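Here the complex is missing a single protein chain, while all its other protein chains stay put.
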Amino acid sequence: MAVRVAVAGASGYAGGEALRLLLGHPGVEIGAVTGNASAGQPLGVLQPHLVPLADRILEATTAEVLGGHDVVFLALPHGQSAAVAEQLGDDVLVVDMGADFRLRNPADWERFYGSPHAGTWPYGLPELPGGRAALEGSKRIAVPGCYPTAVSLALAPAYAADLVEPEAVIVAASGTSGAGKSAKPHLLGSEVMGSMSPYGVGGGHRHTPEMIQNLSAAAGRPVNVSFTPTLAPMSRGILATCTAKARPGITAGDLRAAYEKAYADEPFVHLLPEGRWPATAAVHGSNATQLQVAYDEFAGRVIVISAIDNLTKGTAGGAVQSMNIALGLPEATGLSTIGVAP
Amino acid sequence: MAVRVAVAGASGYAGGEALRLLLGHPGVEIGAVTGNASAGQPLGVLQPHLVPLADRILEATTAEVLGGHDVVFLALPHGQSAAVAEQLGDDVLVVDMGADFRLRNPADWERFYGSPHAGTWPYGLPELPGGRAALEGSKRIAVPGCYPTAVSLALAPAYAADLVEPEAVIVAASGTSGAGKSAKPHLLGSEVMGSMSPYGVGGGHRHTPEMIQNLSAAAGRPVNVSFTPTLAPMSRGILATCTAKARPGITAGDLRAAYEKAYADEPFVHLLPEGRWPATAAVHGSNATQLQVAYDEFAGRVIVISAIDNLTKGTAGGAVQSMNIALGLPEATGLSTIGVAP
Amino acid sequence: MAVRVAVAGASGYAGGEALRLLLGHPGVEIGAVTGNASAGQPLGVLQPHLVPLADRILEATTAEVLGGHDVVFLALPHGQSAAVAEQLGDDVLVVDMGADFRLRNPADWERFYGSPHAGTWPYGLPELPGGRAALEGSKRIAVPGCYPTAVSLALAPAYAADLVEPEAVIVAASGTSGAGKSAKPHLLGSEVMGSMSPYGVGGGHRHTPEMIQNLSAAAGRPVNVSFTPTLAPMSRGILATCTAKARPGITAGDLRAAYEKAYADEPFVHLLPEGRWPATAAVHGSNATQLQVAYDEFAGRVIVISAIDNLTKGTAGGAVQSMNIALGLPEATGLSTIGVAP
Partner (left out) sequence: MAVRVAVAGASGYAGGEALRLLLGHPGVEIGAVTGNASAGQPLGVLQPHLVPLADRILEATTAEVLGGHDVVFLALPHGQSAAVAEQLGDDVLVVDMGADFRLRNPADWERFYGSPHAGTWPYGLPELPGGRAALEGSKRIAVPGCYPTAVSLALAPAYAADLVEPEAVIVAASGTSGAGKSAKPHLLGSEVMGSMSPYGVGGGHRHTPEMIQNLSAAAGRPVNVSFTPTLAPMSRGILATCTAKARPGITAGDLRAAYEKAYADEPFVHLLPEGRWPATAAVHGSNATQLQVAYDEFAGRVIVISAIDNLTKGTAGGAVQSMNIALGLPEATGLSTIGVAP
């Protein structure tokens, strides 16, 4: 029998991607779709690519509308999930694609988001050590940020195997959909086409504490992160270049072995054969992570590069994968490793 | 029981798209994948987005390799399909994504392709009048060109309903994948990004006689076509702006009624509600055609605009749709109307 | 002695392009730069590419600020130029890059803009018959729209030489900067990258009456226009595909001769050698128009394709060119035919 799923925040990019995937999920029936300013409009105006839902009218995002579903996906602005979630019963699986419940340390939340911490939910990155167990049977899921997904999958094995020093330097490029659908001048097509630019430089990006949390857990001790995000002229995709100084005596073979072992059985993480490198185009629209590792012996650094689709594996695909685990469904149901390329 | 399908020309864009769709087709088992210069290489090098087939080795494109499959998709350069097809038995369904068997008039073929005409096969555009019947049970399918698909779906209802004069003026923009994967300087990213340019102007494009053939059949008398294709800075998608002078006395209501009637039951052609216009992004990776019609009373012209994904509905999706009909499977099996956007 | 030029509306794309060109104009000294909501901000925040003006503070757009300059460029929203212009003395050269004073027929203005007609100024397209004479010594200039520039240069010679029928069918693709810098959701990078879409279909685009005005003047009798604009995934550039039915008996030679004669001495219009086609990349940032003509004998139509930079020749470059003529300076001063490519 199909699980009934509501999507709150269906007018934005994360909500739209959740609907795209849920439409292809054989065990799901799509229930309410809600918006805020867009309530009352047909979805076809806001998400013209979702043809089967074109005539659906967005409802208001209220507990009345969302209640009575088996699962509720929240694609709301940061800070708004807690108020909605607490009105939904404990029998409802709530999947929050926002940031509200990702961080364990209230001080981190307060420093980066400037509001009281709402709490911590099981974290929706099954590939991390212990990740699946935390999600099984859970009724609350905090979906990771897109950058932390790409970066944690890239570096966790190296930290878990103690191959690198606890200071990571990360530079990542993201497609513009990561910045959302709010109309801001610097996100206009005229501004972003043909241009690369950084933002949140110097430790200011809100995803940094989440990376630190994940990598420190993998390492079993504090890891520090220097993270610089950049905006790339493409709609989707994250390419994360993740480096750390190698532990003395490490070899390229050690490195490769650790990654082969970590991801041998993972359906959505693909260590590429040697000599091939990830490209975001290859994971466009798919839930796959493609990655490659290198050991630069001259610089003494390990470099791991991962590519994901920020909206799929980085947001809505990770959310569906975690939902599947929480509900006891086969983990890959409704998800694909096949990208849309070229 | 699954149908075994081979894909010849699996290294290119059409072949890759066929494999992408066939991987998601529940009634298909993928058999041989073949190439020419790329034979011997793993598919993962050539089509890194097709993760489940990454370790498949391309074989040579020979009758021995292709024989023994239930269906063979040909994604070969124009003029090469006939030699392969004639070696395949009449019990094999051959789906030719090249141009060889599209045209009925040998003189047209010879003028535009400069070689002897190989013949004419049932034409894989089920939405045209009589289109489905021609495909049912067929063992040979000529998949339409990408531009003729977009243009014929846009204008056939107007001609079938005798609403427009028999001189169509068409300007279409295509993504660069329509030009194939051969490395040519004018197709380099540095050249195409930020640039629009025309080609094949003045009646020279090989898809022109195919449009004339389809529209004349819909009209029941000769239709002439002025067609100008342009290359747009995007990987996929065709936006076709198709216009013709309105018959005297036509109203906007007549026009809309004709299209509503023509496509009311078509799973892959969507006439948009009034006030909304197609965009190629909305059909990215999907088998949908989105279209809208307008009657410009000042200029006395009908304007129909269609958007398709040139590789999906325009090539490999249309091929799978036609294969389904030929095999007696539900027509939409393995195909989607949901685009990957943004 | 340098001419002092003020630019009103310096925060937008047209104003920014005017400043870019004026900075390179040896006879110009840049005076006030003004904005509306952006008044008080340094130009470096709004136009980071204009390094020499980075520390200039935008002033309010008032007659006090603009008065006392030799020339005032207006880059204001449509309908706002008249109120500013009437406060500037007859001794000031006012160059309006908005639409207010382009149309001769008040009824056209009212139908397309919905407000009272402010008047008609000398039209800044020197290459049209009589174009230069109208500008010499003038103190008021209405700069043409970007699409009418591309289209009028493409078709005026054919109409002036009576080679085509008076019904033109035009489809043009524009870069997103033509839609301005106001943040609107459909202009977000995420939406426009990878997508082509039409707008203003069916005669609704405000540039249509301007094209009709220009082409009718060239023909010496009424010309009708069917115009469909499309938005292309690039920041700059217009590619206009302009077609009309050929007059009986016309040859390709007649056509080429007419264009060679029309543009033999024009510094900014380049008829390409036969066999080569315009591309917007080739005119990126330049004041050049590149065009090519073809006669499709099968369809009986003339096809003229032009490429311009919508912000340069299509707006600010045309404005500077017209200013030069009005001031008696050499027409090409401060302008270039060299594009920035690739």
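By letter and in written order, the chains are A, B and C; residue numbering begins at 1 in each of them.
Simple rule for what comes next: a contact is a pair of C-beta atoms (placed from the backbone, for glycine too) under 8 Å apart; a residue touches a chain by one contact, two chains touch by 3 or more.
The structure presented is a predicted model; accordingly, all values stated were derived computationally and were not measured.
Screening A:P106, A:G202, A:G220 or A:P330 for touch with the missing chain picks out A:G202. Residue C:A279 is the one among C:A258, C:A279, C:V302 or C:L327 that touches the chain missing from this view.
Of the listed residues B:D70, B:D108, B:E165 or B:E191, the one in contact with the hidden chain in the full complex is B:E191.
Note on the undisplayed chain: of the listed residues C:Q80, C:S216 or C:T337, the one touching it is C:T337. Even with one chain removed from view, subunit C keeps its contact list with that chain: residues 13, 16, 20, 23-24, 44-45, 47-52, 54, 177, 181, 193-194, 235-236, 270, 272-273, 276, 279, 281-286, 288, 290, 336-342. With the whole complex as reference, residues 13, 175-177, 179, 181, 183-185, 187-194, 233-235 of subunit B touch the missing chain. Think of the hidden chain as still there; on subunit A it touches residues 167, 169, 171, 173, 175, 188, 190-191, 193-199, 201-203, 208, 224-226, 228, 230, 232-237, 239, 241, 243, 245, 277-282, 284, 292, 294-301, 303, 305, 307, 342.
Definition applied: only the chains that are shown with their structure count from here on.
Every chain gets a centre from its CA atoms, and the centre nearest the mean of all protein CA atoms is that of B. Between subunit A and subunit C, the centres computed from C-alpha atoms are 45 Å apart.
In subunit C, the residues touching two or more other chains are 175, 188, 190-191, 193-194, 233-235.
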